[in-house]
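Here the complex is missing a single protein chain, while all its other protein chains stay put.
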Amino acid sequence: MMAPALPDMPTAGGFLLVLAIMLPIAGVLLQFMLGGRQAERIALLVMPAGLAVAVAVTAALMLSGRPLVYHLGNLAPPLGLALRADGFSALMLMTTALIVSAIGLFARADFATPTGTVEARAPFVFWTLLLALWGALAVVFLGQDLFTLYVGLELLTFGAVPLVSLDGRAETLTAALRYLLFALFGSALFLAGTVLFYGEYGTLDIALLATRTHPDTTSAIAVAMMTAGLLAKTALFPFHLWLPPAHAGAPAPASALLSSLVVKGPFFLVVRLWFGAMPGLTDLPAAQLLGALGAGAVLFGSVLALCQPRLKPLIAYSTVAQLGYLFLMFPLAGGVGLPASVRMAVWTGGAVQAVSHAFAKAAMFAGAGLIGQALGHDRISGLRGVGRALPVTTFAVAFAGLSLMGLPPSGGFMAKWLLVRASIATAQWWWAALVFAGGLLAGGYIFRIIAPALSAPEKPLPAIRTPARRREVVVLALALISVLLGVVPFGLTTLLAVGNPTIAHIVPR
Amino acid sequence: MTMGLLLDFFLVILALAAGWWTIGAKDSFGAAVAFVAYGLVLALIWVRIAAPDVALTEAAIGAGLTGGMLIGASTRLESAKQATRAGGVTRRLAIALSALVAAALALAVLGLPHPPPSLAAAAMAALPPTGLGNPVTGVLLAYRAVDTLLEKVVLILALLGTWSLAPDRLWGGRPGRKERRNAASPLTLLGQVLPPIGIVIGLHILWVGANEPGGAFQGGTILAAMWMLAVMAGLVDVPAISRTWLRLLVVAGPGLFLIVGLAGFVVAGGFLAYPPGFAKPLILLVEVVLTLSVAAILLLLLAGPPEREPPR
Amino acid sequence: MSLVRDILTVLSVTAGAFFFLAGTVGLLRFPDTLTRLHALTKADNLGLGLVVLGLALQTWSGPAVLKLAVVWLLALFSGATVAQLIAHRARDDRPGE
Partner (left out) sequence: MNAEVLFGLAGAVLAGLGLYGLVADPAPLRKLLAFNLLGGGVFLVFGVVARRGAAAGLGGDPVPQALVITGLVVAFAATALAVALLRLLFERTGQTLLDTAAQERTSPDQADG
C-alpha cells in the first residue's frame, strides 16, 4: 500500500553510513599491522569516533524524518550497491556502539598486554576482533544488498568464532568448531536463497526487491532457505545447540559481545527479509511457524536455564530463551488490515526487546565475569554472600535480571507488555500466555542467582579479589540502560518509524 | 541430442559420482581425494557455462587450495578415534531434510522466469569508464568493490583466527616445522626452477585479468603456491608472524583499496568511485597490491598457527 | 592443407587419449607402487604431449603454440618430480631394505 514506486535515492549525510562501516574496518587493518599495545590503543580511539558516527546517523534520521541512503561508487542498484539506515538500523547501530565501547572499557583489565611483552596473543586477538565485530554488525545493519549482507554475516562469524576458543581449552575448541559448522550450514542456505532471488528478480537490493517480489514457489523457497540459514546463525530453537557451550565458554567480555550483539545480526536480517524484501510475507502461516519456534525457544531455553549448576551456562541458556520473544514479531506484525497502532506496538516491542536484552545480557555476562574472577569459580551453589563482597556488581546483575524477567519499569517489561497488547489486539491470546509463562520461568532462573547472592554467607568467604570499581560501574551502567529503556519507548517509536512504510504515517512528528 | 549436451551429461555424471564418493568414502583421505576430483569436474563445468573466470578460481581455490588443505588434514587426523556412524533416526531425518532441500532447490530452479532477468547489458554499459575489458573484473573491483574489500577482511580474520590457536608462548613465532633442505631431492630442483616461471604466470594472470579471464585472486593463488613450493623444498622458511613486513604485506591490499575508496570521496565525489580517466590505473594498482596480499594470506593460512618459538 | 592438418590432429589426439587410457589401466592393474608409477608417468607424459601436438597443429599461431608447449613442459617437470618423490617414499617404506 505504501510501497515506494522509486528505489531510494542517495541522501545528504549518506557518507556517515560509509564511515560507520569503514571506521572499525580501518581500525582492524591498522591493529593487524601495528599489533601489540597499539591494538588496544586503536580500539580505544575508534570507540568514541564510532559512537559519534552512530549518534550523527541517529540525529540525522530524527531531524529529517527520512532514512539515510548512500550509493557506493556513485552507482545505483541493481548494478551498484546501496547502504541505507532506517530507524531500526540506527537504533541497532547506537546499541552496538554503546555496548562495544562499554565492553571495551570493561575488558581493559582482562586483555592488557603484560609489561615487558611486545605483543601477547589473547589481547591482540581480542582487540582486533572487537572492532571486526563492530564493522561486521554495521555491514549487517546498513547493507541493502543480500550478497553484501552475506559477506557481512561471514565477517561476523569469523570475528565471533575465535573469541569462543580464545582460552584454548579443549571444550571451547569443540564449542568453536560446532559454532563454525552451524554457521557454515546457515551461510550455504542463505546463499542458496540469494541466488534464487537474483535468478527471479535480477537484483539483490532489498529496496528494489520490495517493489518487484511477488509470492510464488521460487520466492517462497528462497525465503524459506534464507530464513532457515539465518535461524541457524541466530541460534533460534531448534538450532540453538551450538550457543550455550560457545557463549558460556568464551571469556566474559567476549561472551557479553556474542550474546548481546552477535546473535542479533542474523535476527535483524530475518526482519529485513520478511518485512523489507518480501512485504506481505507475514500474512502467511509461516509467520505462525516462526512464532512457534520462538515459543519453543522461550520455554526450552528457560527450563534448561533453571537446571544449570553454573552461572555462565545459565546466562547463555537465558539468551536462547530471550531470542524467542523476538520472533513473536512475525505473527503479530503481519496480517492484512491490521490497525497501524498494533503494528507500531509490535515494532516497538520487538526493537525494545532486542535492545534491552542486549544491554541486560552484556551486563550479566560482564557481571558474571567479575563474580567468577572474585570467587575463582562460577558455581551457583557457591554464590552465597557475593552481595556483600561485590555489592555494585550484584546490584547490576539483579537490575539486568529485572529486565530479563520483564518486571516494570524495565525495558524488558515494556517490550513484553507491548507484545502482549498486540497479541490481545490481534486475538492471538496464546502468545500473551507464552510471554507470561516465559516471565515466570525467567523469574525462576534469575531468583536462583539473586537469592543466594543476597543472603548471608554460611561461613566467611575466602579471600576475594575485589574488582576495580571502574569495571563495576561499567556493568552497572549497562544494566541501568536496559532498565531505563522501559521509560523511553515512545521516543524509540518516533525513531523506528523513520523509513518503515508500515508505521511511518501514524507517528506524529 | 547434440554433442555438447552429451558432454554436459557426462560431466554431470562425473560430478555426481565424485560427490557421492566424497560423502560415502570409507576413509577421509579417500573422501578428500574425491573432493579434489569433484572440484576439477566443476571447473570443467564452469568452462561449459561460459564462466572462465570462475573456472580458474574453482580450479585454484576449490580443487587446489581447499582440496589440498583437506587432504593434508585427513592424513594428519588419520589416527583420530573413529566416530560411530550416526544412528538410524538421525540418518533418516538427514535423508529427508536433504532430499527436501534438493527437491525445493530443483523446483525453484525450474520455476525461474522466462525471459530471465540479467545485468549483463548494464554491466557492459558501465564498463567503458573503468577502462576494463573483463566485466567480471568490473563487477569485482568497481560495481561491487565493497564486497571484494570486505572479502579480504574476511580472509584476514580467518588468518587471525588461525593464529589465535597458537599456545601463548609460541605467539609471534614461525608457523609449521622447518623443512630440511636436501640438495639431492628432486623437490629442491622443482622448488628452484618452478617459482620463477610460476611468478611470471601468476603476474600474467593478474595482468590479463583486466581484459580477459583472470585477476588478483587467481594470480595470488599461483604466487602462494610457488611460495609454498619453495617452503616445502626447504629453500625458504615461513616468516615469523610477528614480522612487521609480513603484517604490512597482509593488510597492504585491503588497506590500499580502502585508501583509494576514501580518496574517492575527495576526487570522485563518492566512496569507492574512481575519478574519470584514472579508473584503470587505479584499479590495476589496487589489484597488484591485492595479489601480493592474497598470496601472503593464502600461504599463511596453509602454514597454520605458529609452532616454533618466536625470535628473541 | 587444412584437411591434412585436421587428420593429423585427430590422429595425434586419439593416440594421446589411448596413452592416457593405457596409463590409467596400468595405474589400476599393476601390482605395486613403482610399476604403477612407471605406467602412469610414461603414458601421461606421452599422452599429454600428443594431445598438445594435435592442438598446436590447430591453432598454428606462435604465442598459442608456445603456451601449449609450456603447459606440456610444466606438466612433464612436475610429474617427473612427484614421481621421484613417490618412488623415494615407496623405496624407503619397503620392508627389509
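Read from first to last, the chains carry the letters A, B and C; within each, the first residue is number 1.
Here is the rule we use: a residue touches a chain if its C-beta (ideal position, glycine included) is under 8 Å from a C-beta of that chain, and two chains touch if they have at least 3 such contacts.
Please read these numbers as outputs of a predicted model, since none were measured by experiment.
Asks: I'd like the shown chains that the missing chain touches, ordered by label.
Replies: Taking every chain of the complex into account, the missing one touches A, B.
Asks: Decide which residue listed in A:E154, A:D378 or A:E472 touches the omitted chain of the complex.
Replies: Checking the options A:E154, A:D378 or A:E472, the one contacting the hidden chain is A:E154.
Asks: Looking beyond the chains shown, say which of A:T11, A:N74 or A:T174 touches the absent one.
Replies: Considering the complete complex, A:T174 is the one touching the chain left out.
Asks: Considering the whole complex rather than only what is displayed, give the residues of subunit A touching the chain that is not shown.
Replies: 79, 147, 150-151, 154, 157-158, 161-162, 165, 168, 170, 173-174, 176-178, 180-181, 184-185, 187-188, 191-192, 194-196, 198-199, 202
Asks: Could you please point out the subunit B residues that touch the chain left off the display?
Replies: Missing-chain contacts on subunit B: residues 4-5, 8-9, 12, 15-16, 19-20, 22-23, 28, 31-32, 35, 38-39, 42, 45-46, 48-51, 53-54, 57-58, 61-62, 65-66, 69-70, 72-74, 76-77, 79-88, 90-91, 93-95, 97-99, 101-103, 105-106, 109-110, 112, 116-121, 123-125, 135-136, 138-140, 143-144, 147-148, 151, 154-155, 157-158, 161-162, 165, 215, 217, 301-302, 304-305.
The rule is short, and it goes like this: only the chains that are shown with their structure count from here on.
Asks: What kind of graph do the touching chains make: line, ring, star, complete, other?
Replies: Basically the chains just string along in a line.
Asks: Which chain has its C-alpha centre farthest away from the C-alpha centre of subunit A?
Replies: Result for the farthest chain: C.
Asks: Using mean CA coordinates as chain centres, what's the subunit A-subunit C distance in Å?
Replies: 57
Asks: Which whole number of Å gives the spacing of the CA centres of subunit A and subunit B?
Replies: Each chain's C-alpha centroid was found; their separation is 31 Å.
Asks: Which residues of subunit C are in contact with two or more other chains?
Replies: none
Asks: Of all the residues in subunit A, which ones touch at least 2 other chains?
Replies: Not one residue in subunit A touches at least two other chains.
Asks: What part of subunit C is in contact with subunit B in the complex they form?
Replies: 70, 74, 77-78, 80-81, 84-85, 88
Asks: In the complex, go through subunit B and note every residue touching subunit A.
Replies: Result: residues 101, 104-105, 107-109, 111-113, 116-119, 122-123, 126, 142-147, 149-151, 153-154, 156-158, 160-161, 163-168, 171-172, 242, 244, 247-248, 250-251, 254-255, 258, 261-262, 264-265, 268-274 of subunit B touch subunit A.
Asks: If we count contacts the way the header does, which residues on subunit B are in touch with subunit C in the complex?
Replies: Where subunit B meets subunit C, its residues are 185-187, 189-190, 193-194, 197.
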